[in-house]
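Read the structure below first, then the notes.
The other protein chains are all here in position, but one chain of the complex has been omitted.
Here is chain A:
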């Protein structure tokens, strides 16, 4: 519809200056929350190196999931099944690593994630079902699978190489969870911003028809982003299992909201076509910091949930204001 496009374009001109600000909301929000806690929790240990590095360690799985979700949402899709994928992958890895060793365990965890991504992706790309409904269904389905895999039991992970590699280990003086976060962010950012693949992800999310007539295979791209998301959720599952030295069906259960919030606050459009891996990292750290600070402030769990919900609402509202056209 050319006429609609024209009016939208002229509207966009007047929004241009404000729109740019929206990209940086996450950085301002991060700073504001950081300063707030730094002042209010001055004597409660918020600013200690130990506490701050703890925040980064605890957010590692969510950050990794967020990277996958940036790809999915930039392509105009959504993946609601990442939380359940984390649990299935962690359990698959824990059971396998105890039986067959490290390599098999890693392959089982990542493989489980990729398979769930393949299922989601095939249904979205080739059966042409909406990703919201597909992943809503597989979210429930694999939450059930995770529960039945070990009859709700927690599986301890005793392999110290595994728990070191994915959890408590330190390499060159830096905890392994920070390595994983840094590598995933760096690789994700380069693929997203600097490769044809990343450009095509944005193109199909922006205008699938334009991408299609330009020779980009839209179904293949949809399959790919959902497999990336599944694979990274699998990796997040390994990190949980490594850090907690155990896997349980509850892992990842409450991450979905945090991850979606981190991605949106980080400047990725819910409707696709635009996003940021670095923004998602900062968004994820902001969520982790919020969690940490609210606990240190001594809020009850129910109060924490309410405050966190309100802050996410505010942040998302600011981030989305310019986008709802």
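Just so we're on the same page, contacts are C-beta pairs under 8 Å (C-beta built on N, C-alpha and C of every residue); 3 or more make two chains touch, one makes a residue touch a chain; residues count from 1.
In this section, contacts and distances are computed from a predicted model.
Only one of "Simple sugar transport system ATP-binding protein", "PCMD domain-containing protein", "Cytochrome c oxidase subunit 1" or "Glycosyl transferase family 2" fits the UniProt record of the hidden chain, and that name is "Simple sugar transport system ATP-binding protein".
Among A:47, A:122 or A:216, only A:216 touches the chain that is left out of the view.
Only one of the listed residues, A:133, A:152, A:170 or A:190, touches the absent chain: A:190. For the options A:155, A:185 or A:203, the residue in contact with the chain missing from this view is A:203.
One chain of the complex is left out; on chain A, the residues touching it are 1-3, 5-6, 8-10, 12-13, 16, 190, 194-196, 199-200, 202-203, 206-207, 209-211, 213-216, 269, 273-274.
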